[in-house]
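Okay, handing you the structure first.
Yeah, one chain of the complex is gone here, protein chain that is, but the others are all in their spots.
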Amino acid sequence: MKRPTFAGGIHPPGHKWMTAAAPTVAADVPDRLYIPLSQHIGAPCAALVVVGDQVKKGQVIGRGGGFVSSLIHASVSGTVVGIEVMEHPGGSFVPTVIIENDRREEWAETVRPCSDPSALEPARIREIVQEAGIVGMGGATFPSHVKYAPVEGTQVEAVILNGVECEPYLTADHRIMLERPQRIVAGLSYIMRSVGCARGIIAVEDNKLDAAEALGAAAASLPGVTVTVVPEKYPQGSEKQLIYACTGKEVPPGALPIAVGVLVNNVGTAAAVADAVELGTPLIERYLTVSGDGVARPANYLVRIGTLFGELAAQSGGYLDGVERIVAGGPMMGRTVFTDQVPVVKGTSGIVALTGGQLPKGREYPCVRCAKCIDACPAFLAPTSLAKFARRSAWEEAEMADVMSCIECGSCVYVCPAAIPLIQYIKRGKQAVLAARAAGTATGKG
Amino acid sequence: MQEYFIIVVSAVLINNIVLSQFLGICPFLGVSKKLSASLGMGGAVSFVLVLAGALTWLVQRYLLDPFRVGYLQTLAFILIIASLVQFVEMVLRKFSPPLYKALGIYLPLITTNCAVLGVAIINIQKEYTLGKVLVHSLSHAAGFTLALVLMSGIRERLEDADIPESMQGTPIALVTAALMSMAFLGFSGLI
Amino acid sequence: MNNPEQLLTVAPAPHLHGPDTVPTAMRDVLIALAPALAASLYFFGLQALLVILSCVGGAWISELVCLRVMKKEGTGEWSALVTGLLLAFCLPPALPAWMAALGAVFAVVIAKHLFGGLGHNIFNPALIGRAFLLASFPVAMTSWSTPLDGVSTASPLGIMKEATGAPLPSIGELFLGSVGGSIGETSALALLLGGGYLLYRRHIDWRIPGTMLASVFCLTSLVAAWRGFGPWYPFFHLFSGGLMLGAFFMATDWVTSPVTKLGRVLFGIGCGAMVVLIRLKGGYPEGVAYSILLMNVVTPLLDRYSRGRVFGRGKAHA
Amino acid sequence: MALINEFSKGIIRENPLFRLVLGCCPSLAITTSVENGLGMGAAFTAVLVASNIVISALRKVIPDSVRIPAYIVIIAAFVTMIDQLMHAFTPELYISLGIFIPLIVVNCIILGRAEAFANKNPVLPSIFDALGMGLGYTLALLLVCTFREVLGAGTFLGVPVLPGKTSAILMILPPGGFITLGCLLGLLNKLQKKPA
């Protein structure tokens, strides 16, 4: 049987062999942890601690005001030694709480296991998820409790767990699925209960058949849950593309998956939900892959939030010569950082150090209209036209050509023989369109 | 029937009014920057062209010829066309201000659009009947619109092109027209 | 203040890049043209070599001069070589070398660099070069010679058009290429090999050559059925003239063909229909070059009106 | 001095074809031979001078609201005369210029000069203006003609200048007209490229 997928996409070399077989190692907890107060999309949190405060592991140290906001917890016990504006792997500077680790690993009183998780009300599960500060761990960092909240006039018909991990180099999700399949399935059952949905799908790419098997075995006892194997293709793990592959439904531009009755969560998120519900532990650590051709010993780690990239790199044997870029996340959609002194945050799925080898060597050429970008675009856009509009600030034309539908997967740039930074132009176009919309005017001058 | 068919093919493709007869170059170069405007201009010219073709034919046939004042042809025709254009202009301004704005200064230029006068004169030279005059005028108008629309499509694409500074604008439009006209040579000898 | 060489690079995603670049793609086209080049040298010998060298030389030199004059970096990235070679392939082997070079210069300067160079041309430069030469030197451009011995002859399509009563070559001869015609167009076999390579390397889309050949085949089959010609007739059209060369190497030119899938299908059908129209009804025995140029004119409009739907838009969400 | 200025401006500074890009149609259509260019230029200049004189003389008589139709009628009258004259005295040229003689009436330059100059100035400057513009246009036509005839037919005024069979016929076909004018315009732009 042909495996379900989506139209378009690319097949970059996966480089997953470097870490796929490496069991997850618990990373050393450093002496100082740097916990940014913005680890989710939405308004940043306000600090609930001041310099000199003693904090315990799992204690809430940041709380947000906005609707799409999430709590921040201390990931070790210790002393707050500073709250400073620091560089963040997301490409910006944000206030960061610095905690001196006292090595006592004392849990906060709020962290209590639940005696009978199967008796929890759906609303209570959402509350627990909110209190645990769980956000989407695939990289989008959308607060999970917001996702589970009921939306007027819609009903979730299927919960899809995303175990695709289509980004090259990354294997952290693969390892979770192999090592903690029970937790993932348990998390899925809580999510399904919280949204009142009977159908669950766990999607796994066909380069991880062992993980699919493990999950299948774990889910055997749970009715309504199936494991769907999808072909290896980038960006198979993109939310809308995955929904299409699993259900045949297309989420309209600008809409959320709930518009077609689907909820998508990362497998790591599901495991975190299970921990929060059963053990009461908030999200203070995550799985991630340290890899790339610029790292001596690529590995998968279980890392406390707030550990600096540099400390993980050191545990992996340090860098090799010629590292040009350090990427937070996968190399297709991750952001480069300018120093490895930035902390791991909830959305950091990997740290990839790249030497110049895989970057386009040649210069940028004019567009030769080869249309490879159009063929590759999973959103069925014409990236080259969008980039041309953005280049001459024709925002209105860009909006007409659906610039806002771009999912920024980077497939177009990967295939472009002229090495045009199409996505950056498109992002610029989106920014301008949003600014014009916010200004309440028709798109006009940028 | 065959005759009409030949007139159409010849006027639209082989002897395209712009690309091989060189009539109506001004609006061809001026209004071909945007597709929407070129469609409007094509429409306006077509309308004027067909009306003018019929009117001039009638005047020639029932006024100039019977009174043996054929030498007044140029004068009489230009008079008719000028009035007609002014009329169309007024109608457009009244009923479609956006179109009027888009066509801008080119509407009055239809008066001095040699395509209109040229086709009117060719109509008489070829001694067509009224039916053929209508078909002939309409086909030339279609040829004009076709060339204009194709040109504007190309020029919209050229907006992103890295054209040498001194070639931008009219020069590159002329070279494009040259290459289009070379492509249209492929139709020569058709039928 | 600090050494920029030691700094990390910050750049927008993605941080991986596929293997294709413009120069490698152009190099692949040259590789794909190699079988046809070998065939042409085998069939037409030194005469053809001279024409090819003049075309390639003319194109290459004018490319370098243009880049210098317009103060652009680079050395043309092979694209001028492709233009020169393709132009040479659609010229008769006995053409005077200076004419061939002139055509190449015209192609590169007028059709390409006046429009802004690589990626900006509207028309296929090689075909413009050919159209220029055909219109300028009609006699020299239609003097064909037989392969191997160089006796002057007519091209197969010319024989058919003029209906002189001279025997038409067999389909087999047409397929292998031992017939009169332009330098690189006679051997359908060699061109199919090259086209197959381009398809394999995914540099061209099957849609353009596929629909173009299919529409020629269908239309000529209809004609054959109507006029009572044998089943050889559509194959004769398929393998004669520059159809294979045009379908695989000229119509598929990235820059001048549509970028959308539907656009490519329409483009191919249009090319095929024009070829048949000009071959059967037009003033020239061969219409591949003009058909592609005419469709080049329409390409911007095809692109504009053949845009597909965007993901999630206009489809039932059932 | 002023008159000389009115005269000379039309030749280069405000050349109607190259600088103002007016009157393209004939400059593309009939420029296949130098002889045609000369004939067209002469006919054009004659009409321009005559109409400029009359319009300038009548500039205070013609009501503003109907000036355009009035100009057109005046111009058309002179075109008709030239048409008849050429028919009688230069029948060959008449045939080779064909439809483009009556079409002088719709040449934007003539109406343009009437609007821009003759209706604001006395007769004498108008004559010089017309002569300058006419000469400028004729010279421009001749430039285009020379390129096309030499390259396309290998002759100049009918005298062979290129060795046999080396002329590119394309240049006297329609595309040749577009190419020559386009490239000339580009070239002149390049030569005169000083910030405007």
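Each chain carries a letter (A, B, C and D) given by its place in the written order, and its residues are counted from 1.
As a working rule, a residue touches a chain if its C-beta (ideal position, glycine included) is under 8 Å from a C-beta of that chain, and two chains touch if they have at least 3 such contacts.
In this text, contacts and distances are computed from a predicted model.
Within the choices "Arginine N-succinyltransferase", "Ion-translocating oxidoreductase complex subunit B", "Monovalent cation/H+ antiporter subunit A" or "ABC transporter ATP-binding protein", the name that UniProt assigns to the complex's undisplayed chain is "Ion-translocating oxidoreductase complex subunit B".
Within the set B:I6, B:V69 or B:L130, the residue that contacts the chain not displayed is B:V69.
In the complete complex, the hidden chain is touched by one of A:T79, A:T226 or A:Q431, namely A:Q431. Considering the full assembly, B:V59 is the residue among B:V59, B:L99 or B:M151 that touches the omitted chain.
Across the interface with the omitted chain, chain B contributes residues 59, 63-64, 67-69, 72, 75-76, 79-80, 83, 86-87, 90-91, 93-94, 97.
In the full complex, the hidden chain is touched by chain A at residues 87, 91-93, 335-336, 338-339, 421, 424-425, 427-428, 431-432, 444-445. Take chain C: the residues that touch the chain left off the picture are 1-2, 4, 7-12.
Note that in this section only the chains that are shown with their structure count from here on.
In terms of C-beta pairs in contact, the better-connected of the chain pairs B-C and A-B is B-C. Averaged Cα coordinates give chain A a centre that lies 60 Å from the centre of chain B. Distance between chain centres (mean CA atoms), chain C to chain D: 41 Å. Mean C-alpha positions place chain A and chain D at a centre distance of 70 Å. Among all residues of chain D, those that touch two or more other chains are 170, 173, 175, 179, 183, 186.
Residue positions 110, 114, 116-117, 120, 132, 135 of chain C each touch two or more of the other chains.
Contact residues of chain B toward chain C in the complex are 35, 149-150, 153-154, 156-158, 160-164, 167, 172, 175-176, 178-180, 182-191. Chain B meets chain A in the complex at residues 159-160, 162.
Note for the complex: chain C touches chain B at residues 70, 110-111, 113-117, 120, 122-123, 128, 131-132, 135, 274, 277-278, 281-284, 287, 289-291, 293-294, 296-298, 300-301, 303-304.
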